[in-house]
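Got a structure for you, questions after.
A protein chain is absent from this complex, but the other protein chains hold their places.
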Amino acid sequence: MNSEEKKIILKTEGLTKHYGGVKALHDADFTLADGEHVAIVGDNGAGKSTFIRQVTGVEIPTSGKIYFDGNLVNFKTPADAKKAGIEAVYQNLALADDLDVPSNIFLGQEETYFNLGPFSFLNENKMFKQSIDVLAKTGIKIPDIKITMNNMSGGQRQCVAISRSAGFASKLIIMDEPTAALGVQETKQVEKIIRSLKENGVPLIMISHNLRQVFNLVEKIWVFRQGQIVGCVETSKTDGNEIVSLITGVKQGVGEEASFI
Amino acid sequence: MEQKDDTLFIKLIPYIDKYGILLLIAIMLLVLHLLQPDVFFSWRNITNIFKQISWQSMLALGVFMVIVTAGIDLSVGSILMLSLMALAISSRAGLPWQIVVLVAPAVGLVCGMINGLGITILRMPHPFIMTLGTLYIFRGVGNLISGGVPIGGFANQIRSIGNGKIKLEWLYGEGAAQYIPSSLIIIIIIYVIFWIFLNQTKIGKWIYAIGGNPGAARAAGINVNRILVLVYTLCGFLAGIGALILAGRTGSAYPNAGLQSELDAIAAVIIGGASFFGGRGTVLGVFAGVFIMGLLRNGLNLMNVSVFWQQVLIGSIIILAVYIDVLRRQFGTRK
Amino acid sequence: MIQKQKNFISSYRKLPPEFNIFLVLLGIALVFEILGWIFIGQSFLLNKRRLVIMILQVSVIGIIAVGVTQVIIMAGIDLSGGSLVALSAIVAASLAQNSTYTKAIYPHLTDLPFIVPVLAGIACGLFAGFISGSLIARTGIPPFIATLGMLVSARGAAAWYNNGKPVSFLGDDFTALGQGAWPVLIFLVVAAVFHILMRYTRYGKHTYAIGSNEEAARVAGINIVRHKIIVYSIAGALSGLAGVVTAARAMSAQAGMGMMYELDAISAAVIGGTSLFGGRGRIAGTLFGVLILGVISSGFVFMRIDAYYQDMVKGAIIVGAVIVDHYRNKKMRNKDKDT
Partner (left out) sequence: MISNPPDIILEAKGISKYFGTITALESANLSLRPGEVLGVVGDNGAGKSTLMKVLSGLFKQSAGSIFFEGKKVEFSSPRDSQNLGIEMVYQDLALAENLPIGDNIFLGREPTRKFGPFKFLDHKQKRQLTEEHLSRLKINVKSADQRVEELSGGQRQAVAIARATAFDAKIVIMDEPTAALAVKEVGKVLDLIKGLKNLGVGVIVISHRMDDIFTVSDRVMALFQGTNFAESHLRETSRDEVIGWIMGKKI
């Protein structure tokens, strides 16, 4: 390991995922240094979400290795990845619609009075207060956090999902299109949250379609196309046109091996 | 490495899918023959099996169509019972047999239509709730109109449908005991009609399409709800025919008729290769499934296995059959 | 202080579903009351004996319904309740026989302390629930098929256990459990315990979360497989307890016990506002649901209406409750439907 360089927090080697005959992700080599913020961009079906799902243990890769925090890891479930310190905000908002905000923020890691396994009594008060703190930290305003998620706007829901990940101390945060469903004001809030994560030295991977946002927020951009990583460029050394051409594959041309068939 | 094993296995799957059931029947026949060499292959026993499965095969055929649309009908046993009771009452009222014959299918048809309309118009989350409700409603109505007691005494013409014999004297000589049950002929005719319906007509094709991808069917301009109502109606109609056959066999309508026979029907359909998740299965497979269930019941009876154990076995078979279906689907999506 | 008030307001906002159910209960009771005065010439409600019988009758259903409610909240279904009542009743009764009875099933196991048959009955239900739960959680068999299979198998096993013959001559301290107010007490304790479990523990929270959005629960790190098995096992255990109470009340057990109880239990849960889509419902609602069923059947007896109408009405009620739930659900979900 290079001592002058930053510690590598996440590294994948030859990560591959096949769904039946479809190669959704092929031979992805990815590295992320500690404290680094990167974006993953690409067309629909380029393999971005698939990549994220392998790293967070939602799916098990067909082949390839994942190193996290220096160790070879083999996540079987999202709980494993969470335990290792990876928090994720999913695109399809992994929220339980019939539960209120504190329940969603603490889902799977509830505060209890004393531990009796599944029959532990929940410390609702503590969760309630902490939820208010977490939401305050992210600057999100929700009038009554005791109402259930299905009574909230898309923006409010997304903010809850993000504060769920950002609220817990973690080694890596992954966001899949964090601002896709948000209004201008809410987008600003989310970007603020992301900046505060940067200041705290928490590494972040973000999938985004919004190039302006990508250029404003991250240091490095990884470009996916047709299930493969086709480039990694530093934000300071590139421009929108190059990224677009990488995404669409115009400049490089497309090799036959990129075929889906 | 792993992939190689997989491909061999996957290559085998279509053959297992297609011919596995014939193999299963052959094995069962052989085993039953070896266990009961004197009795099993006797003409009497074999015709008995066919008589037993005749009314059940009607329920299975109806449930099959419903399952192809990825639905379920739990009420067929109750529809059968209600149709049977209606038939018995109209017979007791002295109506001519030509009308009595129509009563059971007509009542079944109406019951099925109620299911279909309930599921589509009321937009039930899953057909199983609606038909679970009607399972109790139809049986309740049946008990209500009959007063909860058996009713007997049908006209001979009615009885002959389920109990008639086509003597094979021309084949075996004068006075021979061998015969073909008329109910077998009836169910074969009905199976052929429904084979043609499902494979040779537009609506049959649409039924499969709805089970495969209701969105695609809707986008193709098919009125999915109307087809669903038709399918449930036909399912009820077939249960009514089943009641007609059963009436002939038992000679009376009894309150427990068709109790839990929806389970046998579901088991037969799934064993016959239809997918519980819709879109898959053949009419011939259903018949094979019904036949296997009949063989199983017959074998267990011949071996004097307690009825109670048989029940445990049927329960387990349903679970096992659906599990095989689940596995088949997993392999299917992995391709 | 302010926060308390807020809690109160928001909990009030959540109250109406149960409040409505209570009104329905009241309405049905009043209808019978009025009909009673008109046609029978006596009061329906002001009859202590009738009320006691009614509450005793629904207690057994209620115990099953509590278990079924939590299964439905998890977006599952359990059809095996009634059969498990029969199986557990027979198993428990076989271990509760009097030594004075010479033809006891286990001649050496008579006059056992009453806790033994009670635990055996509960354990029997628990085990059956564990099997259903494992099938559902591990193999992907749809819940209603797995529990349908269990419904058939358990009923068969119950009949096989004593060759279809009833088991009687049970010890007095065992049958005492079914006498007097005991069944009602057991039901109320079960309901209270599960009300607390569902509202205030991790168990309840995870059950709601899985029913609301299984994928969300999974990515939140909840062990879905284990939780489902636990929930179905508990539902089975409660059916087992209901079986014990049934046997104690009848002072004997037979394979035909608890027929169709599963439907009553599901009806009670759905009438009580538990959504078949999962994620929503409360034990308190089920309590009212059970009472509504009790009032209806006792009202039918009171009005001397044919018992066969009951099945029909129950079937109609369950369908009606589901329709109401569907429209309530649609209204909720429509708000955040995406393009």
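Residue numbering begins at 1 within each chain, and the chains themselves are lettered A, B and C in the order written.
In the analysis below, a contact is a pair of C-beta atoms (placed from the backbone, for glycine too) under 8 Å apart; a residue touches a chain by one contact, two chains touch by 3 or more.
Just so we're clear, the structure is a prediction, and the values are computed from it rather than from any experiment.
Peer 1: Where the complex has a chain not shown, which of B:Pro96, B:Gly152 or B:Gly215 is the residue touching it?
Peer 2: B:Gly215
Peer 1: Which one, B:Leu22, B:Ile99, B:Ile121 or B:Ile196, makes contact with the chain that was left out?
Peer 2: B:Ile196
Peer 1: Which listed residue (B:Phe40, B:Tyr191 or B:Trp206) would be found touching the missing chain in the intact complex?
Peer 2: B:Trp206
Peer 1: When the complex is taken as a whole, what residues of chain A touch the one chain not shown?
Peer 2: 21-22, 43-45, 154, 177, 180-181, 209-212, 240-241, 244, 248, 250, 254, 256, 258-261
Peer 1: Of the residues in chain B, which ones touch the absent chain?
Peer 2: Interface residues of chain B facing the absent chain: 196, 199-202, 204-206, 208-209, 211-213, 215-223, 278-280, 332, 335.
In this text, only the chains that are shown with their structure count from here on.
Peer 1: Calculate how many whole Å lie between the centre of chain A and the centre of chain C, each centre taken as the average of the chain's C-alpha atoms.
Peer 2: 42
Peer 1: Chain A touches which residues of chain C in the complex?
Peer 2: Residues 6-7, 10, 13, 197, 200-203, 205-206, 208-209, 211-213, 215-223, 227, 230, 279-280, 332-333, 335-336 of chain C touch chain A in their complex.
Peer 1: Hey, which residues of chain B end up touching chain C in the complex?
Peer 2: My answer: residues 118, 122-126, 128-130, 132-137, 139-141, 143-144, 148, 260, 263, 276, 306-316, 318-319, 322-323, 326, 330.
Peer 1: With touch defined as at the start, can you tell me which chain C residues reach chain B in the complex?
Peer 2: Per the touch definition, chain C meets chain B at residues 135, 139-142, 144-146, 148-160, 163-164, 255, 260, 263, 266, 276-277, 306, 308-312, 314-316, 318-319, 322-323, 326.
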